[in-house]
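Heads up, the thing below is written out as structure tokens.
One protein chain omitted, others in place.
And now, chain A:
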Amino acid sequence: MTGAEQGGGDMTADNDHEVVLRLTDLVKTFPGVRALDGVQLEVRAGEVHCLLGQNGAGKSTLIKVLSGVHRPDSGTVEWLGQPVSFSNPQAAMKAGIATIYQELDLVDDLSVAENVFLGHEPRRLGFVRRGAMAERTRGILGSLGHEEIPARRMVHALQAAGKQVVSMARALSQEARLLIMDEPSAVLAHDEVENLFRIIRRLTARGIAVIYISHRLEEIREIGDRVTVLKDGRTTAANLSAAQTPTSELVSRMTGRTIEYVFPPRPDEPPAREELLRVRDLSRAGEFRDVSLSVAAGEIVGIAGLVGSGRSELLETIYGARRPDTGTVELAGKALRPGSVGSAVRAGMGMAPEERKSQALLLGEPIYRNMTLATFTGLARLGFTNARRERAESDRIAGSLDLRPLDVRRPVGTLSGGNQQKVVVGRWLLGDTRLLLLDEPTRGVDVGARAELYRVIRRLAAEGVGVLLVSSEVPEVLGLSDRVLVMREGRVVHQAPSTELDEDTVLDLVMAGSLMEGAPA
């Protein structure tokens, strides 16, 4: 095996499982990019094989080749001992390879059963056999431990975790022998990830192989058997033990340099910081209640909380995208008009929302246009935009953010997740932003780009910008913030300087409600 190393670990235990998938020297080029440049991968029946790599390392392309969306230029795909080439997704699915994308491929206005059998409905005389379909769906959901999901319920009535189970049920309905999961935990709250792992263990116990892609090392350690690391379209390490390989080694295989998952150091607290943001008794029915908080200039305040704790809604309300029922928001002593984004932006507030693709970026537009979007008026003369000046200003910011590729004329849609996020943050560096609201700034961002983002955020704070950030990753909130607020069920339940908190305490506070629910005290 050239270029790839055979890891040690507990390989012997897996050797009695047959190899179901073997990729050799896989190459796939797109105009201007060598997306896959010699990938080796070996997946055995019944294992969870983790794929690790930075954004842009070729994971997405690899998945698309395996699921029949793309065809490789050279190299071989051996599936169940036979060389194969899938001409379309259906062919891959028929062969037993099912892919669960991050954006779950479900049709909202069809029922669970109809989604599970979409494309291969059982029929008789032109009629869909709805009874049989529902029955088989129930059987499959039962085998996943989720018989409580009604087969005839419309899919849009399910939460993200339920939808994910339906996606898996669909894979099983086609008798998949390999399940590719692209960041399945990204849409899940903390307690739901455990459930996902339970399902995965059930699948592997039946001999189904799983390719698991995640940026979260702790997940890989928990669920993974072996790890293959990709970098720049190449396999840099194959078949490492997921449990025993040291983090530093995994990271160095991904980056080519040994960087730690580190946060920039906090500056010594200045004697007196000017208060920037003051939120008083903010409430929105069903979302959050009586939230009061403050952010000082140069301070990073982190909000920890589960999905559904009201943290994103709170951020959007402060920004003016939602109108509060009661309460006030003041920036630098000046009250903002409730429910007015314009008022917030004029006062110097900037926001990087959670769904950056749908809420913050014009994917088809060039980077500089996306950056100048918020400060358009400042750059326009007599109503005309000045593309040259826009580009020059953006170039400056892009350089300071270490944007890759460093060409502000490229459409944002061609950037990796981490670099897209830099564009969103960079946008606010152009204007006179005094307070930056960040909602899950590192979601879907790889380790290397994360460290850069952290540095950028810390540097902004050092320049006097106040930062209010929301994250479901507790280490991130703790490592990056000066002060931490914990939200649960729409209320701030705790706040303290981050130096006085540790991960276990925060996690406890964050989840206490959901763990206790339904059980008597």
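Things to note:
Note that in this section a residue touches a chain if its C-beta (ideal position, glycine included) is under 8 Å from a C-beta of that chain, and two chains touch if they have at least 3 such contacts; residues count from 1.
In the analysis below, contacts and distances are computed from a predicted model.
Between the listed names "DNA polymerase IV", "Xylose transport system permease protein XylH", "Ion-translocating oxidoreductase complex subunit B" or "3-isopropylmalate dehydratase large subunit", the UniProt record for the complex's undisplayed chain reads "Xylose transport system permease protein XylH". When the full complex is taken into account, the listed residue touching the unshown chain is A:M93, out of A:V20, A:L41, A:A57 or A:M93.
Contact with the omitted chain, checked across A:R153, A:R266, A:R404 or A:R491, is made by A:R153.
With the whole complex as reference, residues 67, 89-90, 93, 99, 101, 104-110, 114, 118-121, 123, 126-128, 130, 148-150, 153-154, 156-159, 161-162, 170, 192, 286, 517-520 of chain A touch the missing chain.
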